[in-house]
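Let me give you the structure first, and then I'll get to my questions.
Complex shown without one protein chain; remaining protein chains in place.
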């Protein structure tokens, strides 16, 4: 193939890719001037929130009792400004293709929502402190609460969830989802921002945990890696589309422990104080104080099953 | 220990590590001048491909119908040049230790392969649009196709797979593997580039999914997190080395759904329209329209099993 | 809401967050001047270790037999200096709140520990070479040992483990844990630095693997994705706190293979040459040469279980 | 001094610096939300302009006759968007303290001005080509026009001037000044954007050249390093403030050469074809075809003047 | 030349360069562990100082009257910590080769000096406000004081000088010199930190200005580009080394204006209210109210001097 031939191939592909019928179903038509939500800005927002909530752990400064107020002030002001911007981007993303919103109105709403979020930071800090406590008490390998805050991935995932959940509750679109996906990518823990989760919540190791959008989790619940709180098949409307907003994920009551890789599906209830063993498939409700484990494994000879 | 003592320890370690018998089995002897494949360049290549395929989502520009052609042109030209470089690096990596290839020849082949890949971008866009559609229809939590494209990790993993698979099909070594590992690291979804996967493919949540190299997946298949399409033990040759290239992973026919953590092993067939429940271990073929679930769990008392 | 109202909300939140009773339980009171451990520095340290151990793979230089000694010298000196700094940060993190340590003493200990670590690099290289060999022989999809070193996530996770384990063995606090979490985030593989793991160790795919702190693994063991070597409930002391340091994770003897998603819990022993099938829940010891698989799944009709 | 004492000193300084009477005269009160002009964005804008004007020199792409149109398209679109933003920032900077402007109006004006600037790029390219030609012909050390474009600082300074001058001419505030200061910092050449400069303009070496705001320079003029076209003392109004906008810098007619360090001050005329020698101080007009040089130096003995 | 030959050349050069007799006179023998002063940190320090002194101009934040105190607090704390580090580095640089200083002592002194500098920031702000005023009143092209602060290079150079001078006055070594060289590189203005300069000081354009270490400048002095306040030959001691610390630069009294490229050398006095024209060479004192200009230039014919 000559240079000219490869050039011609590339040119042909560009022409093809630039045709409207090729790109129209997968192209985002931005409303004039609106920016997309920015992963970088959202990462900064989450970092600022963590610096505010857990002072002294995540910024490289010599904070002391004199200066802590300055740092919280600056970080909160920055978070507020960045978040208002991203909420605006989220609102605009949603309305792409629809009628453009009034510029001034969007601007005002975004700042109002950002302020409402900031107002919840003290409560987010309070409840995260209970999650830290639960992780510390539940893990014989943890040496101090500080170590839990500083390096446990589950605390990172739960922090993102509590931030995203607060945003969902005040009506911010899209942004909470991206914040929870950021934790998902980093930790392998996928908590939907709409899930409702009580105090003293802990996840151990965590990779592969999935908590669906309509899940309700009580206080002092502990999950291990690979646990799914998911949905079975869901009802369709007359056009065959899934009906949105129907409760379809489990309710986990207080003081439940669920071991690794257990899959709990559907709007069922796992009663308080139950222990669910690993690798089980649970699609029916479980009474309080149950101890559910997988049926015993079989021991094979090589001949049977062709070897594994 | 004095400074001199620590210096002496460090010096001794350096001497030891610099001995040929220490490093020879784990050292890469680059053929003169050849660069290693670069994760950074490959990340750029994948980002460019995503910008080309889904215009308006992933670059921060005010793209409009006037300018979309310029952007696709520039992004495609850049992708072409970067990809040719990386293909060259991949070819050279493979031949390390072997006879060096003819410089001009490698250069020409790399550009030809890069052009062949570019020629497939329109088709990759078409099939990814079906994957987006499947994810949107299958998830009651999804608000729009745009949200799916913009923030669903499975779309990211499937995009990397479809790119890597196109590269494998035209004979590019190593690079496809790195591209699929990049998605694996980011999403926890590990799809081998050699797997064959039909249209309207979707993965929900996705962490822990493994799809082996000789898997064949039909149209409209949906997998949940933690699903493995893997191999059982594989045949060895007379020297005890695994025989490469033998089909050893499952065939999944059209319209199958596989729930979380199911493990499907060996060259078996899961028949069309089947539903495989979570956490099952399947090593035998499954007839069409089956509904396979795990044997029921047992409820224990504390005394039995020593507590969990 | 007016600008003044949002400003007032933000100001109120800052005041609340700056109150000592709000932050005191989640704040890190640095001992004057001490820096926190730095993820960036630790990432550099791990990269340097990998460049030293596997020369020619991970730095972008035209290394040759003349120059390899210079590179190993510079990389080792840099690693030594950076590591001493991070060990110091780790020691200071631990003693936050306690009596401050003697500055000069901490400095001296840190450098001594860093030198002791450096002294182990040749042995770490030797054992990692066996792990590479095991991965290469055990994966029909691997084309060369170089490909395994260059792009297999499990090698990355095992490298971090072997580095972290060497640090744990000489008594370095905190830092090993962070190094293993870095691999966990990147690969989904969570190996506690205190686990004891023999030569020729391999993990395939790997996402979701968990290996607990008191696990003991023999030679030539192979794990697949999602395998847990975990603890059941653990003994509490009189105050209800978990008793630390008690052996609570499995012993896996030589030549064992454990398939995807298997959960092995408690201080039990899996005898040599055993094969554990996927998705099983094992809480009792297994004799050598066993082949354990999950109880057979059931095939449902739609009517039963309401569909999945 | 104890830690407490230094803390107290720092705290006292912060309190002092935070008092309104301390900062009010040197503080910029941003109109809510408005960003300051960004040096980074302006540097990007200038780079884009240079990439558009001199294709193939300043971006790292394999541009060819197929792809040049894509690159110019993308670069121009980006320049347009970034410039509109910066013009907006410039307009807002100017009105700080004054009544806020109508948001929508500022937005519209900024985009209109940015478009007007873009419309002048072809003419800017044409005239810069004459400047390149003049530099090439006038410097025996220049090997090619390409070398002049690629590495002569004077071309960089003149490019910034021609861009800034085009912006001034359409009424953009502040931004042109910053663009000319960027060149000043990089090259030591300080050309006021309001100066009027004809075709085939060249500056050799250039450090220290100053060209004042009301200077008028004809065609084919050449300046050497350190040449000043400046103002003498300027008229004051009744309040003792300088009267702005009065012509106060020289007129340099066609084909004039001015050697190093010459200082030409006031609204005088240097007639066509004149040569001004270095280090002279000229405050009166010079007739065409003059050759003006400094009065001859004196040769001293050590005794006189105490040695130099 | 073969690859082997070039390798041999490179190897030989390395060996030569690594010999002690080659490097000993140009090598810096760091006292164990001490870091060199860091240009990056010093740039950050200067930027922080400018953000503190001129709030709202140089950081990209939405500062308002609520938040300004937080920002000044954080910026001052950061400046204090960074500066203490750099002062320590400067002290260690000076003592390289000499007896090592007591670690704890150096640490304490550095923080004390940093606090003393911070204490002077309010006064530095006050005097810089007078310099801004002078630049604004003296330049008909300046539209506002804000424009002067935001983009006049002379303000940047004078800011660095006033910072460096404050550091010199409290006895900080080396660091002030580097800070003034940073401004020199950026603006072409070279003010020695030991020079003494009164209020309302302005420099127009500025490239090439040099103000020597023992210069004394009164109030309300204005310099143009290229002005030198320098030394003539200086006295040597018995060993032929220059005697350090002798006053050897000019005294410029209040209200003096010096035009472009004038060179004023030696410990002479330029009396109050004098105007020194451009390009003159002045080595004798000048009485107050003088107006000194260069002797008139000559007009040449081509024949004389061979053309210029």
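Going by the order they are written in, the chains are A, B, C, D and E; count residues from 1 in each one.
Going forward, a residue touches a chain if its C-beta (ideal position, glycine included) is under 8 Å from a C-beta of that chain, and two chains touch if they have at least 3 such contacts.
Since we're looking at a predicted model, the values are computed, not measured.
**Student:** Check the options D:17, D:134, D:158 or D:280 and report the residue that touches the missing chain.
**Tutor:** The one listed residue touching the chain not shown is D:280.
**Student:** Pick from D:101, D:129, D:170 or D:216: which residue touches the chain that isn't shown?
**Tutor:** D:129
**Student:** Check the options D:25, D:104 or D:233 and report the residue that touches the missing chain.
**Tutor:** If we include the chain that is not displayed, D:233 is the one touching it.
**Student:** Identify the residue among D:94, D:186 or D:199 that touches the chain left out of the display.
**Tutor:** Final answer for the missing-chain contact: D:186.
**Student:** Residues on chain E that touch the omitted chain in the whole complex?
**Tutor:** On the chain E side, contact with the omitted chain comes from 1, 3, 5-6, 9-10, 12-14, 16-18, 20, 22-23, 25-30, 32-33, 35-38, 93-94, 96, 173-174, 177-178, 181, 184-185, 188, 190, 192, 194, 207-208, 210, 213, 226, 228, 230-231, 234, 241-246, 248, 259, 261-263, 265, 275, 277, 279-283, 290-296, 305-308.
**Student:** Take the complete complex as the reference. Which residues in chain B touch the chain that isn't displayed?
**Tutor:** So the residues of chain B touching the unseen chain are 7, 10-11, 14, 33, 64, 66, 70, 103-104, 107.
**Student:** Considering the whole complex, not just the chains shown, which residues of chain C touch the missing one?
**Tutor:** 61-62, 67, 69-74, 77-78, 81
Here is the rule we use: only the chains that are shown with their structure count from here on.
**Student:** Quickly list, by label, the chains bordering both chain D and chain E.
**Tutor:** Joint contacts, listed by label: A.
**Student:** Averaging over Cα atoms per chain, report the distance between chain B and chain C in Å.
**Tutor:** Centres of chain B and chain C (C-alpha means) sit 23 Å apart.
**Student:** Based only on mean CA positions, could you tell me how far chain A sits from chain E in angstrom?
**Tutor:** 52
**Student:** Residues of chain B touching 2+ other chains?
**Tutor:** Correct list: 3, 32, 62, 69, 72-73, 77, 188, 207-208, 226, 259, 261, 265, 277, 279-280, 283, 293-296, 305, 308.
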